[in-house]
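Note that this complex is displayed minus one protein chain, with the remaining chains in position.
Naming follows writing order (A and B), and every chain is counted from residue 1.
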Amino acid sequence: MSQAILCKEIPVPRKWVGTPIKTKEAPRLITGRGKFIDDIKLPNMLYAALLRSPYAHAKIKRIDTSKAEKLPGVVAIVTQEDVLKWCKPYPQIVPPPADKLLDYPIAVGKVRFVGEPVAAVAAESRAIAEDACELIEVEYEPLPPVLNAEDALKPDAPLVHEEVGTNLVWHEVFEYGDVDKAFAEADKVVSLKLHFHRFGCPPTEPHAVLADYDKGTGVLTIYCNNQMPMFCMALIGLSFNFPTEKIRIITPDIGGGFGSKILSYTYMMLISILALKAGRPVKWMEDRRENLAAGTHCNEVTFYVEAAAKKDGTILGIKAKTLHDVGAYLRYEPVGALLWIQVSSGPYRFKNLRMDVNAVVTNKGPVAPIRGYGRIQHLWMLERTVEQVARQLGLDPIEVKLRNYIKPEEMPYVTPSGATYDSGDYPTALKKALEMINYEEWRRKQKELWKEGRYIGIGAALFQDSGTNNFAQVRLIYHKNPFSGNSRMAEMWMDEFGRIIVAVGSNPHGQNHETVVSQVVADVFGVTPDDVFVVPGFDSWVHGWTGHAGTYASQFAVSGIGAVLGAAKRLREKIATIAAHMLKAKPEELEFRDGKVWVKGTDRSVAFWQIANLAYRNILELPEGVEPGLRVIYTWKAPFKLPDMEKKTVNATLTYSYQAHACVVEVDAETGKVKILDYAVVDDCGIPINPAVVEGQVHGSTMNGIAAALYEEFVYSKEGQLLSSTFMDYLFPTTLEIPNVKVEHMITPSPFTELGTKGVGEGSLVPLGAICSAIEDALSPLGIVITDSHNPPERLYRMIKEAQKRK
Amino acid sequence: MIPRSFEYLRPSTLEEAVQMLSKYEESKVLAGGQSLIALMKLRLVSPKYVVDITRIPGLSYVKEENGKLLIGALTTHDTVENSPLIRQKCPILSEAASRIGDQQIRNRGTIGGTLCHADPAADVPTAFLALGGEVVAVGPRGERVIKANDFFLDYFTTALEPNEVVKEVRVPVLPPRTGSAYIKHARREGDFAIVSVAAIITVDEKGVCTSASIALGAVGPTPLKAVEVEKALVGKKLTDDVIVAASELADRGISPPSDIHGSAEYRAEMAKVFTKRALRLALSRIGG
Partner (left out) sequence: MAEKRKIKLIVNGVEMEGEAEPRTLLVHFLRDTLGLTGTHIGCDTGHCGCCTIIMNGVSVKSCMVLAYQAEGAEILTIEGLAKDGKLHPIQEAFWENHALQCGYCTPGQIMSAYFLLSRNPNPTEEEIRRGLEGNYCRCTGYVNIIKAVKAAAEKMQKAVK
């Protein structure tokens, strides 16, 4: 059982793990020598542009590409006809009847959201391709759109997918403990309707695909910036009429992903079809308007919550009905509607929970597993609810949270859904964050400030991040889904000159895998990170992969590193066997140091290159039974089990990083604008392999959360037009909007991983909790309750004005 | 992301530019391009001819003459922001320019360009209206001077003929005992305004207001003078009560739009709030 350590020094007995070395990726990126998809040029390459639907909902009556085809420079155009020849519909992971939902890389028969691709053009230049798109004539018959989950469930609602027969694509009730008893025993029952808004995490690099079909070998190479392409192969393989063994997937440098680059398999296939038709390589880069409309959104959720509590604020139980607005297609949904099971009771210890979960399709952009997928909505809901319990009981919300937190000595803690938290000290983390913003002093000053008419508030929240998920979780959606567990493959070899090379099956996009892997491997072999070369990027013909491969869900430090450690130990063992033979010693008597293998306590050694010489060139001198070569593969497997289908429980996450955020805000009552006066974060990701890398991700996820809470929102008109369609209106915050963020680190090592690391990176967008909490605190003299995750000035202004009138 | 095709013309004098604009229908002047190029990339605007005036020499300058500052039409926002002359003698113009977009945009965007683009939610047009500035335009019949009050006609529409080019912008040197402020309410610092206010007030030795010029941005198809507010200030000693009461009149005669950043009602309320704030700030800046 691990103890929390608040510290700046990392207590690991290793030389490189735990040190904030400069990254290996930086040199090429700071000199403009990174290689992103759009930087790649192949001979004879064409450029693609996509024609997209201007309607939220419409039948496609006719597509006429004849004028576009005649434009000089246009080489090929793909429409639904071509796609139907090349593709079967994508398999869905929901039970019937929604499994009949038809989903293709392009709109077929009708368009279901503004921005849905309708045609693809390949031409000699992007400019010509865009001109050609304007010449394609599409005759639409507009249909009434359905634009929110509640409307979509009405009996007379237009159907987004007629073939399904309903807009309710998944409904399931999960019941844990004894919810009715909890409510019967409650001193207080609190009811809330909450809305978690629609936003995204658009990275600075949009989607891009370069498809290259070699007519000679029949190999289709897809260069893409998808962050989980081998996971996508399941969908590509089952839908694309192209031999899977001849598909090669390459990801070079990727300009950020945040989950939004997981579901671009639709584009990988569409551009491939275009390349096959054109007979030449085709490159497509998404523009920002396309990206904001279609390149994916975060789950939008409406919650109807009730909480049962004792009068001292102890939460007895919670029941929630959720409506997940997942947009026009499912894709990886309804997993987003399910993943609250990874954090079912959040940081709290109540045991009684009922979740009535509903996933609904609407005529809006499709959603994807974006940063904190499925958990951020649930954790935000829990924070709002616990705070309302406190306020309605006349108690301090922060005190109530602390009272209900799981205690460190209760770890590992099994939550109602079966999710098992590995370690953590939530109360200490929250208290530390509050200390960092001088909580006591602000509380003292607060009442005076309120009297002066200054609405200043303090908020704090703690959200957990999951790392390394159990894919078996999708069986709780439909028992037949053939997915389970989690695994990662790594290949490692020493060349004949003694240099170490690693190929990991990940698709990093800012996580600095080349750096952290070098650190871990350096410790195993007693060398420096500079002696370890990590093959950059990903190539499915070079990097080993399993169906769980990719960079997502905050897990590389556990799964990827697990594979790397396994491979490193396997390779080290083989090297030790050969070295022992050469040094006439026992393997246990050896140590690895400074690029050589030594007999402990002596000056007898043999260099790596000498060992490698035997393995590669001089094989008759190898010891008996040892195969030539120094190349190993290791596949790490997470110690998961299949779900209990009757109880609907599963341990779906191996490790849990978490962050406690505390902030002070001032709400300008005259305008509704929120200013952040102070912001502090305490982050715990177990043992950090590279503390600088981790801290950078904490900064980034904090900014992401602040952006979501105060700036970024996808807003649709009542006709279903996306009004926040460019960065003019989709408000990506700048240096002038994001304050300085103070960060401290805590370490509660994970008992479930070899190095004590926990997956980290998503960060769970805790500002959504902390800022809503602080705004509500600031406006508490007016009795205002915050029920929206996004609070732009006008909304707060109206609430303030109404409250002031009531007074 | 790529504009529709067009012909590119590069005049070397203003006269040549005027000739080209007269000769070619569907031609548009290109200067800094920070508004026009964005619109062309989104294919919302597609001129057949683009007349790039940025190589015409002698159009970037700031000088003082007869109580006015004369600013060449191609003077960038960055230059306007940092010009010692403008900062000292007409600080509200510098302040407005400093709020435009970001550094890169200010390095390219020009004062002529932003006035001709005539976006009521932009910064300089509102300050320009409050200043009662003038534009010198060159057309086929020669030069003419257009006053600020007559310059802005509608959303993105000015009194310029399609074949006229702005050559110079003139703003007054602010008199002694004058305080000015340009402030805006926006979601992000560099965004177009939800509401903006340019306030210039002059007082006599006793603190009585002798002149008030207040222009509001983003509350109508053009920047608008808050005439009722001005009337409520002139001739009065500017106590805070007077300022607050006058500001309540800021929503008179405005017709704000509604969009996702602010409804019309919200903008009308904010017009009052920001008028009050601008007046207080301007008053605090009154020097000797």
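As a working rule, a contact is a pair of C-beta atoms (placed from the backbone, for glycine too) under 8 Å apart; a residue touches a chain by one contact, two chains touch by 3 or more.
None of these values were measured; they are calculated from a predicted model.
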{"item": "Neighbouring shown chains of the undisplayed chain, as defined at the top", "value": "A, B"}
{"item": "Selected residue (touches chain absent from view) among A:K15, A:H195, A:R248 or A:R288", "value": "A:R288"}
{"item": "Given B:G190, B:P221 or B:G253, the one touching the chain that is not displayed", "value": "B:G190"}
{"item": "Sole contact to the chain not displayed, among B:G33, B:G139 or B:P257", "value": "B:G33"}
{"item": "Full-complex contact with the absent chain, from B:S12, B:Q88, B:Q104 or B:T239", "value": "B:Q104"}
{"item": "On chain B, residues whose C-beta touches the chain left out of the figure", "value": "1-8, 10, 30, 33-34, 37-38, 40-42, 50, 52, 54, 78, 101-105, 107-108, 189-190"}
{"item": "Hidden partner chain, residues of chain A it touches", "value": "20, 22-23, 25-36, 38-39, 41, 126-127, 201-206, 253-256, 258, 285, 287-289, 509-512, 692-693, 695-697, 699-704, 726-728, 732, 734-736, 738, 740-741"}
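Please note the rule applied: only the chains that are shown with their structure count from here on.
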{"item": "Gap in Å, rounded to a whole number, between the CA centres of chain B and chain A", "value": "44"}
{"item": "Touching residues (chain side chain A, partner chain B) in the complex", "value": "126-127, 130-131, 134, 287-289, 670-671, 673, 711, 715, 723-724, 726, 728-729, 731, 733-734, 736-737, 792-794, 797-798"}
{"item": "Chain B residues within the chain A interface of the complex", "value": "1-2, 4-5, 42-43, 102, 185, 187-192, 194, 259-263, 266, 269-270, 273"}
